[in-house]
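For this view, one protein chain was removed and the others were kept in their places.
Right after this comes subunit A.
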Amino acid sequence: MAAAARLLVTSRCLLAGSRAWYSGGQRIRSWLEQRAARLYSSEGKVTVKFVNRDGSTIVTEGKVGESLLDLVVEKNLDIDGFGACEGTLACSTCHLIFEDHIFEKLESVTDEEMDMLDLAYGLSETSRLGCQICLQPFMNGMTVKVPESVADVRQAVDMGKNS
């Protein structure tokens, strides 16, 4: 059930997961955030380059351990509609395309993330959901691409059927 998916998110990525707990309770959330902050504050920063839908680029720096969704939100990156479900694996608007060499090193993808990715528009071989990917030192300097649109595949099929 939904609750199970939420737990899963939380265990994968402390900071990102904490977002999923908004409905669960502020107390748990702040505890998680404090813990995460203690764990990671001493470690390094990671530079990430986003290529936006219109081809423009945004270079920004995040902390190890935070998710790409956290980074987009905290740095106010101008990516329309990113992260609609706030990291709870219920929307696919945080879809990002990775470079091959980074993609290979990412933690394995869960069925739940794959399920949401299936609804993402412009799915590629190296697609992942930004809310599920936490920054690691090896990602320093990586480029991630925002796919051109976030329409879901089912809709493309529906539209085909109508016409």
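Here, contacts are C-beta pairs under 8 Å (C-beta built on N, C-alpha and C of every residue); 3 or more make two chains touch, one makes a residue touch a chain; residues count from 1.
Keep this in mind: contacts and distances are computed from a predicted model.
Colleague: UniProt names the one chain left off this complex as which of "Multifunctional methyltransferase subunit trm112", "Actin family", "Translation machinery-associated protein 20" or "NADPH:adrenodoxin oxidoreductase, mitochondrial"?
Modeller: The chain we cannot see is, by its UniProt record, "NADPH:adrenodoxin oxidoreductase, mitochondrial".
Colleague: Using the document's definition of touch, tell me which of A:51, A:106 or A:123 contacts the absent chain.
Modeller: Residue touching the absent chain, from the options given: A:123.
Colleague: For the full complex, which residue in A:73, A:106 or A:142 touches the chain that was left out?
Modeller: Final answer for the missing-chain contact: A:73.
Colleague: Extract the touching residues of subunit A with respect to the undisplayed chain.
Modeller: Subunit A touches the chain not shown through residues 1-2, 4-6, 19-20, 22-23, 70, 73-74, 76, 78, 80-81, 84-86, 88-93, 111-112, 114-116, 118-119, 121, 123, 149-155, 157-162.
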